[in-house]
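Take a look at the structure below.
Up next, chain A:
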Amino acid sequence: MLKTLYPLLLPIEGVVEETKDIKTFRLPRPESFLYRPGQFAEVFVPGAGEAPFSISSSPTDMEYLEFSVKRLGAVTSALHRLGPGDFIGIRGPYGNGFPLEHFSGSHLLFVGGGIGLAPLRSLIRYVLHPSHRSSFGEVFILYGARTPRDLVFRRDLDALQERRDLTLCVTVDEGDASWEGQVGLVPRVLQDIFTFPPSGWKSIVCGPPIMIKFTIKALVEMGFVPGDIITTLEMKMKCGLGKCGRCNIGPYYVCKDGPVFSYEELLRMPEEY
Partner candidate 1 sequence: MLSFDRGMVVSWEAFVRWLGHVRPFVTPLVRERLRVIPRDVLTPVTFKTLLFPPREHLYHYSFRERRWELCLEESSPEPAFLLLAPCEARALLDVLDRVFLEEPPTDAYYRRRRERLTFAVVGCTFFETTCFCTRVGGHPLLHRAEDLFLLPLSSGIYLEGFERKVIEGRPLALQDREETERIAASLESQAPSPFPSSLPEKLYGEFESREWESIAWPCLNCGACTFFCPTCFCFDLAVDGKLRGTMVRTWDSCMFPKFTLHASSHNPRGRKEQRVRQRVLHKFSYFPLRMGAFGCVGCGRCLKVCPVGWSIQEAVERMMCCAQDSLPASSPY
Partner candidate 2 sequence: MNGEWEPKIVAFLCYWCSYAGADLAGVSRIQYPPNIRVIRVPCSGSVNPLYILKALREGADGVLVSGCHPGDCHYLSGNYFARRKFFLLHELLRFLGLEGRVHFSWVSASEGGRFAQVVQEVTEAVRRLGPQKAFSEEIDTYVRDGNSSSIG
């Protein structure tokens, strides 16, 4: 009865060091843990506290759950010190997740920046899964990071590169000696390389606030209607239940009514995120 705020302890099965301050943690997926791409969970690190992380694995990954975490504050620093065999708690899933019904039958444009690829990865894996791939049209993925060393999910990116049913473009703000790919800020690169007429496309944008802001601007210029631009908001959250109050924007609680919103919805909300 008192389980609403009570976490479930799970052992860490594996840790992948994505960059020097981002790690992906793999946990066994409990059977009862049903979620949609774009949802998040509260992760409890015993002795350190709780923090919300989007689930970077896909619901089609039946065996495991993954969280990709950047080391920033008290909880994430404690989490980064943990390894396989250590226990952490999770509760969730929380939030609305991506509007899959709305995407069905459309072409999908994914634009991700930095660690913002985590929730997109969940959706990309879902969309590309053999049992779902036919429900969606073309897939175009643009991913940007600050430098080549900040690129996350390299294994996924390599695998995506191999596939013929999608277009993948990776860009960095600042290249280095070994970098042969695109160099440039995400919004600009997007305008350069995405040459399709926007009708029939839905775009999904996720990344740091400043990138989201300029990418949305670019998408609008390219002719996307606000309802077809989908993004996720980042707010500080504690409870995940729409009660603790800190993620409140206008009449919405981001942890419950979000974190996925369309640009159309954002336009109706006070700009306070």
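A quick word on the picks: all candidates are chains of the complex that A comes from, given by their letters.
Going forward, contacts are C-beta pairs under 8 Å (C-beta built on N, C-alpha and C of every residue); 3 or more make two chains touch, one makes a residue touch a chain; residues count from 1.
Model, not experiment: these values are computed from the prediction.
S.K.: With reference to the defined contact criterion, which of 1 or 2 touches chain A in this complex?
M.R.: Here, the candidate touching chain A is 1.
S.K.: Any idea which chain A residues touch candidate 1 in the complex?
M.R.: For this pair, the touching residues of chain A are 1-7, 9, 44, 46-51, 72-73, 75-76, 87, 89, 209, 234-236, 238-239, 241-246, 248-252, 270, 272-273.
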